[in-house]
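Rest of the complex left out; these chains stay put.
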């Protein structure tokens, strides 16, 4: 009964989350032998002010 | 010093969360021997677009 929690920046569409949830679920069924119905995927979406890498908030990073 | 994190669909009232927090805390005190003051409960509420089971977003499921 795997559960998968995805933390990412807010702004993805429902359709993007739909496809990610499908593909993660497929991977857990096919590679881990999990029962499909038992797999849960939750998205925790955070703002650019609430996410940092390398000690720098996303809101402070220069676009590349 | 247990900490309990509850991920669930948004939409529960404060009173529902109040009762859930009380009962979870009681269970941790009575069954695990934890000190009441040291127990924390946090609710992470997600939308129907951010929660999937069986690979299907809640927003795409038929009501039963």
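For clarity, chains are labelled A and B in written order, and residue numbers in each chain start from 1.
As a working rule, a contact is a pair of C-beta atoms (placed from the backbone, for glycine too) under 8 Å apart; a residue touches a chain by one contact, two chains touch by 3 or more.
Owing to the predicted nature of the structure, the values given are computational and were not obtained by experimental measurement.
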item: Copy count for the complete homomeric assembly [2 present here]; value: 6
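Assume only the chains that are shown with their structure count from here on.
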item: Distance from the mean Cα position of chain B to that of chain A, given in whole angstrom; value: 19
item: Chain A residues touching chain B - in the complex, by the definition given at the top; value: 5, 14, 17-18, 21-22, 24-26, 36-45
item: Chain A partner contacts - residues on chain B that touch it in the complex; value: 7, 44, 46, 49-57, 59-60
